[in-house]
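Could you have a look at this structure, given as structure tokens, before my questions?
Note that one protein chain of the assembly has been removed; the remaining protein chains are unaltered in position.
Going by the order they are written in, the chains are A and B; count residues from 1 in each one.
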Amino acid sequence: MSRPMARPRTRSFLRAGALLALVLLATACGMVPPEPHTTEAKEVFWLYNVILVMGGIVFVAVEGFIVYSVLRYRRRDDRLPTQIHGNNLVELIWTAIPTVIVLILFVLSTLTLNSVSQASTHPGVTIEVEGKQWSWVFHYLDDDGDPSNDVIVQGTALDGAVMAVPVGEPVKLILISNDVIHSFYVPAFLVKRDVVPLPEAKKPNELEFTVTEKGTYSGQCAEFCGDLHARMTFSVQAMARPDFDAWTAAIRAGETPAPSVPAGGGVLKVSAKNTAFDTKALEAAAGQPFKIEFTNDDSFDHNVGIWNGSEELFRGEIFSGPATKTYDVSGLPAGDYTFVCDVHPAMTGTLTVK
Amino acid sequence: MTVQVPTSMSADTTTHTALAHREAGMPTPLVGMLLFIASEVMFFGGLFASYFNARAVHIGEWGPPAGAPELEIFPIALPITIILVASSFTMQFGVWAIRRGDQRAMRNWTLLTLVLGVTFLIGQIYDYTQLGFGISDGAFGTVFYTLTGFHGAHVFGGAVGLTILAARASQGQFSKQNHVAVEAISIYWHFVDVVWIALFSTLYFLR
Partner (left out) sequence: MATTALTPTSETYRRSWVIEWLTTVDHKKIGILYIVNSFAFFFAAGILALLVRSELAVPGLQFLDERTYNQAFTMHGTIMIFLFVVPVLSGFANYIVPLQIGAPDMAFPRINALSFWFLPLGGLLIFSGYLFGGAAAEGWTLYTPLSGGKFSTGVGTDLWLIGLLLVGTASILGSINFIATIFKMRAPGMTLFRMPILVWTVLVTATLILLATPVLAAGMIALFIDRNYGGSFFDPNTGGNPILWQHLFWFFGHPEVYIVILPAMGVVSEILPVFTRRPLFGYRAFVHATIAIGLLSFSVWAHHMFTTGQVFMPFFSFMTALIAVPTGVKMFNWLATLWRGSIILATPMLFALGFLSMFLIGGISGVMLSAPPIDFHLQDTYFVVAHLHYVFFGGSVFGVFAATYYWFPKMTGRRLNEPLGKVHFWMHFIGFNLAFFPQHILGIQGMPRRVADYSPDAGWTLLNLMSTAGAVLIAASVLPFLVNVVATFINGERVGDDPWEGNTLEWATSSPPPAHNFDKLPPIRSERPVFDLRHRHDAERVSVAKVEDQ
């Protein structure tokens, strides 16, 4: 069964190897993270690249050894190669090498960890970030003790909230949630932190960073949090201090560059009976979260879902009646939508948002 | 783990049948039981971890929810604890009896153990009705019923095992040489007892 290897085989092997090397080279560029835009991210970027190079060296060495051995030591005849059972010295050496690499890596990463998780005593702004299914709320905390004029930015699953921050000042986030776990993630900052609904006894997570360049950075929830997890986006706008002050002042004055949140939207009432809704038309205010009080009078499943064309923006829980449930819908931009029972697509009506 | 394995067999033996597997050391069913108990230890370990976690994040006094009476070791908890501990001794007397080859005595000890075990269970169920809080009444209620409930289920399982032992003993199936099942069930029973002692001290004393 053991035929000596044929020469052309080697050549095609080499050619495949060269191709592979090319692909690897091309991808190596992709293996570098996005350009870092906070002071912390710059340190992480450096650490990442050091570790990537270390990993790359290990990869090339080990993979090269495998490929070389396979090419070089193919079976030629029935003779038995020398039977080597082990060698304590080399085994010791190759236990030591990874140990050293691991120690270096650990020291570097712990130093970076300590440095990026240092909290400043006087952050430029402190923002309470609330993650909820499926939108973000940014609540700028100030010291005036009067919550009525606080700057609060509320996003929706369609329209991510914008967080403005001043460039060059430490920004402190307090991350809270009252439903499920989310995660605040801005790729350009090379950082994320989970937004956890913790029991009272625990302090909420905090995250601090100092943005170094003006610009808009997109962010997204990175912890799976249910149906519309993929739509839980936001963006961070870093601007000079004066612009930032103007931005907050504008929101305070009600000239909303981003929608602000009034207390509690309206409650819409709908009911379903004999596989039909009792109304064909609903109305809600633009950009404001609202509630739908849905009564199912049938003994089987219905719900209310809100669709924009072929895209479902909100899906109410499906349940069978007779029962009533209240859905919380995050704000929608102005426009006409359809509301549908997802179990019975023929049950529809129009939702007007203005 | 106390599994003992003979490893110093002569290197030169050549057997002509594979069926000659090792009879030396601990009987295989006992090994199986010990391994099973190792997994049970981890299971209860997980539940205990949940208990201590709930305690650690609890604000205010740790104990039954407001409105319910304090946990008392009288009149139920301490007496049934004593009963369960006693049943470990009666079980062991049964094991010693069969090691001597006295099958009748072993059956009687087993039956006594069974009675004690069932008494424990009845006591525990009665206690549940007196506590004044339920599994859905806050973190304490949840961990209390989950831990004691799973322990109770294990006692019940042990009681079933004891019943089988007693029945088999009545038919004369055990002997001085041949009583692995008795040893196995006794180990399990002792384990269940130890878990209860840990539970009892955690729930009632460690406050």
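We adopt the following convention: contacts are C-beta pairs under 8 Å (C-beta built on N, C-alpha and C of every residue); 3 or more make two chains touch, one makes a residue touch a chain.
Not measured: the values here are computed from a predicted model.
Although one chain is omitted from the display, it touches the following shown chains in the full assembly: A, B.
Checked against the hidden chain, the listed residues A:109, A:212, A:295 or A:308 yield one contact partner: A:109.
Contacts to the hidden chain, counted on subunit B, fall at residues 3, 5, 7-22, 25, 28, 31-32, 35-36, 38-40, 42-47, 49-50, 53-54, 57-58, 135-136, 138-143, 146, 150. Panel shows subunit A; residues 1-2, 27, 30-34, 43-44, 47-48, 51-52, 55, 58-59, 62-63, 65-66, 69-70, 73-76, 78-87, 90-91, 94-95, 97-99, 101-102, 105-106, 108-110, 112-113, 116, 133, 179-181, 183, 185, 187-188, 190-194, 196-200, 202, 205-206, 218, 220-231, 233, 301, 310-312, 315, 317-319 of it touch the chain omitted from the view.
Going forward, only the chains that are shown with their structure count from here on.
Remark: subunit A and subunit B have CA centroids separated by 47 Å (rounded to whole angstrom). By the touch criterion given at the top, residues 199-202 of subunit A touch subunit B in their complex. Against subunit A, the residues of subunit B that register as touching in their complex are 56-59.
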